[in-house]
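All protein chains but one are shown at their positions in the complex.
Just so it is clear, A and B label the chains in written order, and each chain counts residues from 1 on its own.
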Amino acid sequence: MPEQTKPILSVKNMSVQFPSLSGVVSAVRNLSFEVGREKVGIIGESGSGKSTTGRAIMRLQPATARVVADEMRFEDVDLLTASEAEMRAIRGSRISMILQDPKYSLNPVMTVGEQIAETVILHERLGRKAARERTLAMLERVNIRDPQRVFNLYPHEVSGGMGQRIMISMMLISSPSLIIADEPTSALDVTVRQQVLSILDDLISERNIGLIFISHDLNLVKSFCDRVIIMYAGRIVETIDASKLDQATHPYTRGLLEALPSLDHPRDRLEVLKRQASWAEA
Amino acid sequence: MSISQTSAIAPGRAKAALGALRKVAASFAVILTTLLGLLVITFVVGRMVPADPVIAVIGDQADHETYERVYKEMGLDQPLYVQFATYLGNVAHLDFGQSHVTKNAVSSDLARVFPATLELATLATLIGAGFGIPLGIISAVRKGTWVDHLARIVGLLGHSTPIFWLGTIVILVFYAKFGLIPGSGRLDVYNEGLVDGPTHSILVDAVLAGEWEVFGDALLHVAAPALILGYAAMAYLSRMSRSFMLEQLRQEYVLTAKAKGLGQRAIVWRHAFRNIRVQLLTIVALAYCGLLDGTVLIETVFAWPGLGQYLTSALFFADMNAVLGSVLLIGIISIAINLLSDLTYRFLDPRTR
Partner (left out) sequence: MRQARLHKAYVLWLSLIANPLAFAGFLVVVGLVLVATFAPLLANHDPILQDLTMALKPPSAVNWFGTDEFGRDVYSRLVYGARTTLYISVLVTVIVAPIGFAIGATAGYLGGWVDVVLMRITDIFLSFPSLVLALAFSAALGPGIENAVIAIALTVWPPIARLARAETLTFRAADFVVAAELQGAGMGRILFRHIVPLCAPSIIIRLTLNMSSVILTAAGLGFLGLGAQPPMPEWGAMAASGRQYLLDAWWLTTVPGIAILLVSLAFNLLGDGLRDIMDPRNA
């Protein structure tokens, strides 16, 4: 399957630097990875640079930050040299991003329908009516029962789980080929998480597209993703198939695994993660 | 999950509507107490005046008997709370007493001078909002650039300039030196009395009557005071809209909008601006109230025959009924404007609807 192996995104030696008064601080250093038509998890502690990585791919890093790399290629686009106008045409239509908490990531004073329709009006030049039809169909696709009614609701009138399904419709309606999901379920109740994840999973495999799944939840990534990238202090320490995670060799990954409670192997006392300065250098 | 949501929302809506109604009722209660407080203040101020109110009416030549009679007539022998109740009753009938200077009822004086002030303050607010809000938003979007710095300096200057002084300097330069503007009043003498329309705003009435010459003359007269007041309002409005917009641009939904591929213009005007509309409305209302302050000074400088000039000349002649009537009117207008912005707020913001 050559189609399957050709990467959608390939990043070589990417760093994100923040110039500050006391010199340049790098939030992410020398990152190299590829994403194909698969679900790639990026896992790390808070501050390990995983969200920064996701934003840098879409060139949405903070204004003060600088992204440098040997290569950043998305399909036929060179992300390093693409103009801002080209980037705008890509965002939302070919690469999309799902953010953590729909309570904050949806515009509180626009109806959800309006916000979803905006994406197709922008990228596919649809009229209002056609955009509405597409939105209703998309809402149905994420298992919303009464799309006509939900279309006219404001974000504060929907639950967190529904909010995140609305976010997914907004970001997938223009059929992008790469989704970056930044902790898409960590703001949700445990009971709704699985539901949102399975909707996301269905859409990804149905459309045969790539997903970067940023999370701090090792168990979740292990069961949801195909491959896992483990980050520590702005670097990749290990990349491994999710199914082989238990055989990981890097001491940091081992440490993370051992710090997890498990029903199969109950232990009296969980390991405490021991960090080594050398992991951050490599 | 979605079933339980559908059924949960319907009674939620009814509850929300009831809550909104309760909030509106509460804000009316707040308005009523504020109004009462206002009346207490004007009443107390009226009693604080060191000059004897009886002598102000009958003059210091009157004999003791007349004094006693008038003293009783004015109800000054009654306990304070009775006097206050009488005062409330009078105000409710729009009776603010008689002006010692004009010999008219204060209420009819106020009705005569108020339209001029309304015209000036409204025009100034329009100028202030029209320039100030875009300026504030642009400087938030272009934060840290020369536009931002310039806007900041313009705004701070507007905050710091004594408005009566600026008016005087404008008269000195543009009227006395260059003769570009008329120095005082609303109209030239030969244009006076030509229009007498329904609104008492000369600008609007002249348009309604098709008197374009009068309109041009009135516009020339109102330009300088309105621009000066508008500048003060602009200074305030641009600073406030800048900080509102900065606050919005930090929100996460802005990142969502960027991730959707929207350009800066759509993000600022379609997404962020919609979120600050309500706040802007509130500060425009506040600016309008603040302008009533400015009109007192600027009307004196430009001899604009409005409420401000009426108030200052009443102050000069210690005409307390006229002073208190004017102050009360300004207070009531402020409350009304705030109530209006509060109600519009509930209507415009989906979260409070």
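Operating definition for what follows: contacts are C-beta pairs under 8 Å (C-beta built on N, C-alpha and C of every residue); 3 or more make two chains touch, one makes a residue touch a chain.
The structure presented is a predicted model; accordingly, all values stated were derived computationally and were not measured.
Every shown chain touched by the omitted chain in the complete complex is listed here: B. Contact with the omitted chain, checked across B:L227, B:A266, B:L315 or B:L348, is made by B:L315. From the options B:A20, B:V45, B:I58 or B:I181, the residue with contact to the unseen chain in the full assembly is B:V45.
The chain that is not drawn here is touched, among residues B:V70, B:L126, B:V147 or B:V327, by B:V327.
By the touch definition given at the top, chain B reaches the unshown chain through residues 30, 33-34, 37-38, 41-42, 45-46, 48-50, 156-157, 159-166, 168-169, 171-172, 176, 242-243, 246-247, 250, 289-290, 292-294, 296-297, 300-301, 311-312, 315-316, 318, 320, 323-324, 327, 330-331, 334-335, 338.
Heads up, the rule we're going with is that only the chains that are shown with their structure count from here on.
The distance from the centre of chain A to the centre of chain B, with each centre set as the mean of the Cα atoms, comes to 51 Å. Taken together, the chain A residues at the contact with chain B in this complex read 58, 60, 88-93, 96-97, 99, 101, 104-110, 118-119, 122-123, 143-146, 149, 154, 156-159, 161-162, 167, 170-171, 192, 195. Residues 1-3, 5-6, 9, 251-253, 255-263, 266, 271, 274-275, 277, 349-351 of chain B are the ones touching chain A in the complex.
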